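In this view, the complex is presented without one of its protein chains, the others remaining in place.
Each chain carries a letter (A, B and C) given by its place in the written order, and its residues are counted from 1.
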Amino acid sequence: MGLDCMMRRLQQVGRLLPLFAVLALMLTGCSSDPYLSALTPKGPAAEMQLFMMKLSLYVMLFVFAVVVAIFAYVLVRYRKRKGDNSIPEQVEGNHKLEIIWTVIPFLLLIVIAVPMVSTTFTLAKDYSQDKEAVKVKVTAHQFWWEFDYPEAKIKTAQELYIPVGKKVWLELTSADVIHSFWVPGIAGKIDTNPGMKNTMWLEASEEGVFQGKCAELCGASHALMDFKVKVVSQEEFDAWVAKMSKEKPESTTDGADTALAAEGEKIFQQSCVSCHAIDGNGGKIGPDLSNYSERQTVAGFLRNDPTHTGDEAVRTENLKKNLHKWLSNPEEVKPGNLMKIGQLKPEEVDALTEYLSNLKRQ
Amino acid sequence: MAQHAARPRNTGLKDWLTTVDHKKIGILYLVAGGFFFLLGGIEAVLMRLQLMYPESNLFVGATFNELLTMHGTTMIFLAAMPIIFALMNAIVPLQIGARDVAFPFVNSLGFWLFFFGGTLLNLSWFLGGAPDAGWTAYPPLSGTTYSSTHGVSFYVLGLQIAGLGTLIGGINFLVTIINMRAPGMTFMRMPLFTWSAFITSALILFAFPAITVGLVLLMFDRIFGANFFEVANGGNVVLWQHLFWIFGHPEVYILILPAFGIISEVVATFSKKRLFGYSAMVFATIVIGFLGFMVWAHHMFTVGMGPVANALFSIATMLIAVPTGIKIFNWLLTMWGGQIRFTTANLFAVGFIPTFVIGGMTGVMLAVAPADFQYHDSYFVVAHFHYVIVGGMAFGLFSGCYYWWPKMFGKMLNETIGKWNFWLFFIGFHLTFFPQHFLGLTGMPRRVYTYMAGQGWEMGNMISTIGALVMTLGTAVFLWNAFVTSRKAEKAPADPWDARTLEWAIPSPAPEYNFAQTPRVRGLDALWVEKMAGNKGMTPAEPLGPIHMPSPSILPFLMSVGFFIAGFGFIYHQTIVSVVGLLVVFYGMFARSLFDDHGFHIEVDEIKETEKGVKL
Amino acid sequence: MIHDHGVLPAEPEKATLEGRNKVLGFWLFLGGETVLFGSLFATYLALKESFVGGPSPEELFDLKIVALATILLLTSSLTSVFGVMAMHKHNTKLMQLWFGITVILGAGFLGLEVYEFYHYYHEGHTLTSNAFGSAFYTLVGFHGGHVAFGVTWIALLQAQLAKKGLTVVTAPKFYVAALYWHFVDLVWVFIFTVVYLMGKVGA
Partner (left out) sequence: MGNINLENAHPQPKINKSHGIGVKGHLVAFALSIVLTALAFIGVIYFGDDRSFVIPYIIGLGIVQALAQLFIWMHMSEKGHLFPLVGMVSGVVVILPVILMGLYLCWW
């Protein structure tokens, strides 16, 4: 294979490089979801993590640049030329060089390691005794999330409400297999292990609905085990707490087809309450469905406002659609999920949809 | 020596089932490992097809999990390691000037155990479902409560049997390298591939027992109702993760060190220079091997071990970058001042360097514990390990195949097709795995069978799948090359690459007895030393005489069948079947111990006939 | 192969390359076994307090049986040393005697272990009762399995010795079996320390 051929190939590779760069830009910049990406942090933990990611990336890019520079030079300069059959000098090695490329990487690693240690300890800080911090107990289930506010005596599912700018202290465990609680935009992740308790703190610096993911393979619907972290202002949070924690039962109100909803409630009390609680009454096998009308998702991942319009009407309409879809055949929506019920009749689905989609706390 | 039997002449299938010749066993490993590589590759492509578009319905839920578990398990245990063993078997004894390995019988047993273990594991597809808890099989997901099919039992028994084969294979290489070196072949004259085989075997010896214990515990839980991972009865689910990674991290160096060895040989040969910094390279290999055992918990940063453990394991992990860097720079300096020839073997070796460094870069990034809280179990990790495994190990193995093909099969692979092979695989590889870094950073967890539209992951996944298809094409081209080569008549010369080490001093393919006369080694790069001294070949260390060879035996095959049967018995709780299987095994051991193998001799006439017409 | 006929060398186990390979390979195998038992010990240490509802180690263990078992195994190790010494003197008869005693002592140890397990079983300490039970039976049982294998192995070697006599082929087998036996004894030292004695110290 001749020289020109070689050069052509090098050019081909060269042409690919800008392609990669463009690709990288597009992937990171334009199309990624700002409430999901670890690259757009909205909280001190995620910011520290991004800092460590960038620091290590830059150090490594420097190393990469050095390697590629030598590499490219060597490939171009020392390829075999036609007709040159001389025998190169058989160099044994060079102690000085060996020392250089042992010591310099070592120093570079120290640059990473020092802030790494301090970040590790900062992220492991204990806020369990902090009076200011909101405490939440997180329990992961196949394939849904349970959030329990022991101080306010509130239980929710799939959605974690937190006030902006405040420390939130999480205690996490699992009811069955290992899951992992991950909110890329606000903080990293921590596993939920059955029989053990893990802890982690959260703080969001911006309001919004952040996406959470289960990051540990936990069964057939691991892919769909999403949750939301809804960051609201302190006032809104207080109002939410007041609303959710009072004893007053839920009501099905304005605009609802009350007859249908009542029918739904009846079915619910017959067939669903063994697993689901509303207003604190009912089983614990499935998610708590209190105040269901305000949910961002159905079953954790069917998004009611997929394009972030913030429009209540859109959200309500999608909620009904998704709920209908879920109740018609949960197994098809979320394979392997543990809501094992027989096929509901279409009328029953309609009634239950009407009932649940209007559950609202006043 | 009247007891010695006449020379056995097995042919065809019987020959392959009974052979104890390390070169034939090498070919068996290559064929079986190659088959499993295709299988694992097809599983990967099926996964990629499902992930090509959001919300696809090709392989949903548990089915996808089966694909992903079998892809990881097959690739690591049944494809990568066997292909590594293939090259080690074919080449290491030749590189040290040995007639044979230390334990030919055990060598064959090792192969058949791997083969039947792998077969057992893959039969799960047809018997109620493959394992679906990931290649890491974390309990309780892998326990009977949450994985009620027999899938994970197949995983446990299949890996246990295959692992046993790997372990005894490792011991065989260790003893071979320690005891069977030709006169003058000191440790510090051993080619780097042999050195890496040596350290890899040591890693196997000390890492596999940990997974053996892990698998035993999981098996007891699943089959006998023990409570190791049963939280309600005092079990501890994290224990498995420790045992798995105490094995698992050394395992990744078991995969990469032989590739490092291959690169060292290929780069030196095709630069026409001796390896730069030979002793530093040896030292780095040993340090990597040792440090490899002390970093396992970097796979568990998010388990909740606390900041002290996280910080210490993080630092220990980063340290491995130092000896690895020594290797990278020594390769670059080996090429420096050389006369680089871009054969296919060398293209893969050269392509290895930047690709592996990218994988190492992301490795060091992952090692930063607080940042790993973001990366862990995301596609960033998938990107990292495919860069080091495919871009590192697989490139290395391809390079090794092109390099040693003539020595193994006596024919040269086609260089033009080879270049297509390289470029398709190389480009496809980067297309597949480069975008996955960004998928991970923007929040895509790994092991998901689907994802919703509108999260910004469509394009990355699309490119990744296209890349996988290009890689498939690249692999298919390799198969085509092997096929084309097998049909051509032209024989390879003994030393087609103007190479440096001992294996090139003997005919291609290597004769049954390897060296007609054990060579005397006079320096590093034994053959090169002789060439430079103007000699036509190695100086023999002994007179020509009849060569003693071990007899072929069907017992390894039979014993492995016994294990296979016993495995089924355990999976299906059929004690009688297990007992029958184990009896077959014990019969094999008994027969082997009782009836001494006196072997046979290859006579001088035959050697002279074979060696005729060999020229360098 | 040089020594196939003619006089047996002083160390017949190392006379052939095959023999030397076997001995070295076996040593390395024992290195791997070290990791195997190390992992089992680690497992046991992790789970020894997890006796939910069942009897605790302190209540359970009977040091008298353990002491007796220890004496038996230690003595058998000594007799196997004498066996190898007899081998080096090419005294087949004596070899058979010493290795025979080794086998008997090993069998005695196994008998005690079976008795002990039987006893525990009736106190509600089983493989399935809790994680402590699982870890205990797996660790001690693995060791017991090694003893059982060793007893069978040496017994079979005895039969071979009777038939084939002491040669450069049989000698390495005995040598290696003796190594194995010492190793099993060595593991027991840690079992009685870590499992029984530390169990008696309590939590």
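We take it that contacts are C-beta pairs under 8 Å (C-beta built on N, C-alpha and C of every residue); 3 or more make two chains touch, one makes a residue touch a chain.
Because the structure is predicted, anything quoted here is derived from the model rather than measured.
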Among the chains present, which touch the one that was left out?
B, C
Contacting the left-out chain: of B:A309, B:M452 or B:I602, that is B:A309
Touch assignment to the omitted chain, from B:K23, B:R48, B:R222 or B:H242, lands on B:H242
The listed residue (B:L58, B:I178 or B:L582) that touches the chain absent from the view is B:I178
Interface residues of subunit B (partner: the chain not displayed):
174, 178-183, 185-187, 202, 205-206, 236, 238-239, 242, 246, 290, 293-294, 296-297, 300, 305-306, 308-309, 312-313
Touching the absent chain: which residues on subunit C qualify?
9-11, 14-15, 20, 23-24, 27-28, 30-35, 38-39, 41-42, 45-46, 63, 67, 70-71, 74-75, 77-78, 81-82, 85, 88, 179, 182-183, 185-186, 189-190, 192-194, 197-198, 200-202
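The rule is short, and it goes like this: only the chains that are shown with their structure count from here on.
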Round to the nearest whole Å and give the separation of the Cα centres of subunit A and subunit B.
35
Averaging over Cα atoms per chain, report the distance between subunit A and subunit C in Å.
52
How far is the middle of subunit B from the middle of subunit C, if each middle is the mean of its Cα atoms, in Å?
33
For subunit C, jot down the residues that touch at least 2 other chains.
none
Listed in rising order, subunit A residues that touch 2 or more other chains are none
Where on subunit B is subunit A touching in the complex?
60-62, 65, 132-134, 138, 140-141, 146, 231-232, 235-238, 271-274, 276-280, 302-304, 306-307, 310-311, 314-315, 318-319, 321-322, 325-326, 328-330, 332-333, 335-342, 350, 353-354, 357-358, 361-362, 364-365, 368-378, 415, 419, 423, 427, 430, 434-435, 438-439, 441-443, 445-452, 454-456, 458-460, 463
Would you pull the subunit C residues touching subunit B in the complex into a rising list?
1, 4, 17, 20-21, 24-25, 28-29, 31-33, 35-36, 38-40, 42-43, 46-47, 50-52, 127-135, 138, 156, 160, 164, 169, 173
Contacting residues of subunit A [partner subunit B, same complex]:
1, 6, 9, 16, 20, 23-24, 26-28, 31-33, 36-39, 46, 48-50, 52-53, 56-57, 59-61, 63-64, 67-68, 70-71, 74-75, 78-81, 84, 86-94, 97-98, 101-102, 105-106, 109, 112-113, 116-117, 119-121, 123-124, 142, 176-178, 180, 182, 184-185, 187-191, 193-196, 198-199, 211, 213-224, 301, 303, 306-307, 335-336
